[in-house]
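Of the protein chains in this complex, one is absent; all others appear in place.
Moving on, here comes subunit A:
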Amino acid sequence: MAYEKVNELNLKDTELCLGLPGRTEEIKQEQEVSCVRSNNKRQFEETLDDEESTPPTKTQIVGWPPVRSYRKNNSVSYVKVSMDGAPYLRKIDLKTYKNYPELLKALENMFKFTVGEYSEREGYKGSGFVPTYEDKDGDWMLVGDVPWDMFSSSCKRLRIMKGSDAPALDSSSL
């Protein structure tokens, strides 16, 4: 059983099918292996409710990989940080910060800038710098919207956008 690969393209990605992208591929894979197995649907059902389009990766399964939580909590997780206009990127370990204020302060020190005032409604106002991050789905999100733990486990890289590159969220201010 293997993915059909043509020139490294996975044809199943382009297949039209009912249902959310990604899910049917996983299920088909299971069915090819055995007719009787049905257990894995459970976890997919869970992810259907929670996440929209990505099949569950190894990091979204509870308790997997089987590493002691102490070890998981103490492992280093470096993410790249870029600032628009800066000549090179930096790396930080998200585990060393416990909350958003600590992180933002560290970023401010690292890149010598100040971030504006955060509000849920308007994002960061006041300085022209907007901290954003790329999450596991590849989407660019505003830093600060979700609880810290959720952010730190899903953040893959950070980008501090500068004034003109960061369009205002509120279209009326354009």
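As a working rule, contacts are C-beta pairs under 8 Å (C-beta built on N, C-alpha and C of every residue); 3 or more make two chains touch, one makes a residue touch a chain; residues count from 1.
Just so it is clear, contacts and distances are computed from a predicted model.
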Mind telling me which option in "NAD(P)H-hydrate epimerase", "Proteasome subunit beta", "Carboxypeptidase A1" or "F-box domain-containing protein" is what UniProt lists for the chain we can't see?
"F-box domain-containing protein"
Residues on subunit A that touch the omitted chain in the whole complex?
1-2, 29-30, 33-34, 36-40, 42-43, 57-59, 61-72, 74-77, 136, 153, 156
